[in-house]
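Every protein chain except one is present and positioned as in the full complex.
Going in written order, the chains are labelled A, B and C, and every chain counts its residues from 1.
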Amino acid sequence: MTDPVFGPAPDLDADPELVQLLTPEGERVHHPGFDLEFSAEQVRGFYRDMTLVRRLDIEATALQRHGELGLWVQSLGQEAAQIGAGRALLPQDYVFPTYREHGVAWCRDIDPVQLLSMYRGVDHGGWDPAEHNFNLYTVVIGAQTLHATGYAMGVQRDGAVGTGDPTRDTAVVAHFGDGASSQGDVSEAFVFAASYNAPVVFFCQNNQWAISEPIERQSRIPLYRRSQGFGFPGVRVDGNDVLATYSVMQAALRHAREGQGPILVEAFTYRMGAHTTTDDPTRYRHAEEVEQWRLKDPITRVEAHLRREGLADEAFFEEVAAEADELGERMRRECKALPDPQPRGIFDLVHAEQTEELVAQQASYDAHVASFEEVH
Amino acid sequence: MTDPVFGPAPDLDADPELVQLLTPEGERVHHPGFDLEFSAEQVRGFYRDMTLVRRLDIEATALQRHGELGLWVQSLGQEAAQIGAGRALLPQDYVFPTYREHGVAWCRDIDPVQLLSMYRGVDHGGWDPAEHNFNLYTVVIGAQTLHATGYAMGVQRDGAVGTGDPTRDTAVVAHFGDGASSQGDVSEAFVFAASYNAPVVFFCQNNQWAISEPIERQSRIPLYRRSQGFGFPGVRVDGNDVLATYSVMQAALRHAREGQGPILVEAFTYRMGAHTTTDDPTRYRHAEEVEQWRLKDPITRVEAHLRREGLADEAFFEEVAAEADELGERMRRECKALPDPQPRGIFDLVHAEQTEELVAQQASYDAHVASFEEVH
Amino acid sequence: MTTMTMAKALNNGLRRAMEDDDKVLVMGEDVGTLGGVFRITDGLQKDFGDDRVIDTPLAESGIVGTAVGLAMRGYRPVVEIQFDGFVYPAYDQIVCQVAKLHFRSQGRIKMPIVIRIPFGGGIGAVEHHSESPEAQFVHTPGLKVVACSNPADAYTMIQQAIASDDPVIFLEPKRLYYSAKADVDEAATPPPLWKSQVVRTGSDATLVGYGPTVSTCLDAAAVAAEEGRSIEVIDLRTLSPLDLGPVHESVRRTGRLVVVHEAHMTLGMGAEIAARVTEECFHSLEAPVLRVGGYDTPYPPSRIEEAYLPDLDRVLDAVDRTVGF
Partner (left out) sequence: MTTMTMAKALNNGLRRAMEDDDKVLVMGEDVGTLGGVFRITDGLQKDFGDDRVIDTPLAESGIVGTAVGLAMRGYRPVVEIQFDGFVYPAYDQIVCQVAKLHFRSQGRIKMPIVIRIPFGGGIGAVEHHSESPEAQFVHTPGLKVVACSNPADAYTMIQQAIASDDPVIFLEPKRLYYSAKADVDEAATPPPLWKSQVVRTGSDATLVGYGPTVSTCLDAAAVAAEEGRSIEVIDLRTLSPLDLGPVHESVRRTGRLVVVHEAHMTLGMGAEIAARVTEECFHSLEAPVLRVGGYDTPYPPSRIEEAYLPDLDRVLDAVDRTVGF
């Protein structure tokens, strides 16, 4: 419908600019704005990263099925988006993930076993954020985008932006999903980031679904255009193309580090698995849709590219496969060995400065346990 | 600064399209999209409305100074935006105001004295919303934009949109300010309205200030562009031009009633007075800025236009002035006569179905009062 | 009379309410095609259409805020909050708008909104999925708050809540959705919504619970009975307004009271009940009112949630303490 005054109705599918450097068939194509030269080693590195992260994900899914994890949130199909975004980071950059960014965690040297602890229920997050410049997973949708923006405001106050010193200038990445884009917190993060010109890259993995809600429920235009309304640029990249994601993120991070302010990157991808291990996607989406996306698999296309261009030999692929097996074996072993926490420890973790009240509750807990042990 | 990849930096002042039909000097100009024919009677009507609403506002301000009101929130300078928006409504339309929409209230036949009761502290809102299709004033910034959107979803469910029946098709107006645009609730209202294509017109009076925060703190591009990020149209109108505001709102309301979905109208105006009677704007803005805007006064320009075109004679102006005096006199008289509420009544207003608990509290209140009266 | 899970009872109750009044709407994240993550709204969108069973964008303030507008237009929205920990983005709309509009408008605006919240722990979930936020709503004038503890109550209480012209926070003990099965007589005349109920009589001490802790209390009473102690158990059902008549009556006989809830101890329901019962039954109390609740720590990782939650042992412990006081 076209309004005589206000123009045509919006269209979610109005073919938006989608940055792509590698076709689903593994053919290298070019893009005026975001073309980088990639060495064979780099591309092999991406392949290795993605393959290992996929194994990590499959292994964790299996661990959940075997009762070793309470829950698992699969990254299956989103490896290119996550490795592209993760590998474009500099060490000083800081990342605020959601609960699904296993690939980015991988790039930040989080041990895969550490990713399991929260889903096993032994802690609420297993690594030291400051050690990895990678925050704990955030479960409340959208909340972390404000943390990222605030962190970026801190970076500005530290004078760590726009200095031209590549070891100093810092960007912050706020990860979020297509569903999250509807949360007030995400819009407020856009407002604050724009208002202070904060060095934050909003990286949205549009995997087409928020549990059972399709992207149409959240937006009637391509999501990367959301930032236009807030006065900063947005770009859509093929999130199943690791080369394109890396290139776009490199440019976006540079933009932020240089002091040019926030930017939105929409990685157009697909959640190949269920929302989580408790979800049953057959209730709300068609198998054909999943099949269509399987043809765009992010790993297959890199493999095809490597083979087609002769950038890797069979030994390489075997080596990576072996490494993946090893990783899987280690995850199975170490997951089961993750120690359960001591209940009495929770009283010590509430505050930096402990209170008499909690000491008393801890004592009453201890006494209860002791009395109970007496009985038995 | 221009980013080589992402383009030029945003600019709040990048001369945006501003719909205007009457210059500050009262000259009638034309606009391709939004030109209406106005009868002399209509223009005189606007003049009368604005003059009376200004008097209402001045009178209330004076009542506050004399201790008759606890607070007053001036609409001074925003009369054109409010009368233009209010007069474009059809009876079945429903309005969700902020706390400053005295001009719109006027158009919805709310007695000016009813506007005072909340600011006098005798109630939290003095009229019956359903009787006027005009909600109570909402103080929590932005909250009402979601109410408007939900109401519009109700209108859709009632089949009262896009039927072509002019007495049936209904639009909903959500009022909010430039500062409010930063609230998560407002963005969520945009998301819901777009997602359901709800018949709601978001009417933002950008009066350049949110208490002491200038518009730059909230947005670095013209606010009417915010809706672009959510996939629906936005338009900026000269909010000090009642003819333009009326025209644009008429088109926007039609758009909504026809079922074409939400739309954002930014009325570019200025808060001539203090934020409220407790505010001291000299602490944060220059007198020159206020002076500049005084030249764009919304009433002066209509008066100039009426005189220049000979659309009204002196008797008319005198008549309106006399009416204003009468209104002022009545407000002073009736404000003081507004009865204080009975404290014991508050217990009856909490729920639709009263509870034993509150009956008991009411009884204890009564007993306390009685005991106290005994003593004295 | 049919045997059904609490999930099914709620589903049937919602269906019945939608059949009875076509102004009743269901809305929330994933409530449509999926039927909700707990399947409480299963099949409703298929039968009532997507105008009445509304899949929403992912924004809780938006969900509750638009429900307010729908209520003003004459609808009766039943909102699903996906998990207890995700009600907080909607907190402002709930406490400043939903709770206050009737008061603000001097009764002119009714807010017949039901906000369903699956609450409580014990399901081995990650953070934010096991919270017990009830005290915050009970502290908020203008809201009514109820919690069901069994399928029969679930079936009737949800319908009564929807029929109420006041906003109701409706708490569903999620861990009982599929574990609590019971006979539900859909034709029976239900007790009034705003009443607590004695669910086991006794004379030595009184236990008060609601939602998930009622069965813990009943289990404790059964164990105590083996030791020769007679424990009365009361299911609170309505947290706001509180119906403490049966509790007072009971405490006057038993002289001892223990309140059990999963919410944090400090300023949990136990605090209010202790304060009121002590004021009302001062001379009847043989011991101070004791509270068994979640500790004053954030909800712990799920591998140790059993140590955190009030369980049989902690309740029996408290019974021992009050009897031995």
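As a convention for this text, contacts are C-beta pairs under 8 Å (C-beta built on N, C-alpha and C of every residue); 3 or more make two chains touch, one makes a residue touch a chain.
None of these values were measured; they are calculated from a predicted model.
*Asks:* Can you pull out the displayed chains that the omitted chain is in contact with?
*Replies:* A, B, C
*Asks:* Tell me which of A:5, A:60 or A:152 is the one touching the absent chain.
*Replies:* A:152
*Asks:* For the chain left out of this view, which of C:44, C:78 or C:138 touches it?
*Replies:* Final answer for the missing-chain contact: C:138.
*Asks:* Based on the whole complex, identify which of B:62, B:139 or B:352 touches the chain you can't see.
*Replies:* B:139
*Asks:* Which chain A residues would touch the chain omitted from the figure, given the whole complex?
*Replies:* Residues of chain A in touch with the missing chain: 96, 123-125, 128-130, 135-136, 140, 143, 145-158, 184-185, 188-189, 191-192, 195, 346, 348-353, 355-358.
*Asks:* Can you list where chain C touches the absent chain?
*Replies:* 61, 85, 88-89, 91-92, 95-96, 99-100, 103-104, 127-128, 135-136, 138-142, 240, 242, 263-264, 266-272, 274-275, 278-279, 282, 287-291, 295-298, 325
*Asks:* For chain B, which residues reach the chain that was dropped from this view?
*Replies:* Touch set of chain B with respect to the missing chain: 70-71, 99, 118-124, 139-141, 179-180, 182-185, 210-213, 217-218, 278-279, 283-284, 340-343, 346-347, 349-350, 357-358, 361, 365, 368, 371-372.
By our rule, only the chains that are shown with their structure count from here on.
*Asks:* Centroid of chain A to centroid of chain B, CA atoms only: how many Å?
*Replies:* Chain A and chain B have C-alpha centres separated by 43 Å.
*Asks:* Rounded to a whole Å, what is the gap between the Cα centroids of chain A and chain C?
*Replies:* Chain centres of chain A and chain C, defined by C-alpha means, are spaced 36 Å apart.
*Asks:* Please list all residues of chain C that touch 2 or more other chains.
*Replies:* In chain C, residues 56-57, 59, 61-62, 89 touch at least two other chains, as defined above.
*Asks:* Considering chain B alone, which of its residues make contact with at least two other chains?
*Replies:* Where chain B meets two or more other chains at a single residue, that happens at 184-185, 188, 191, 195.
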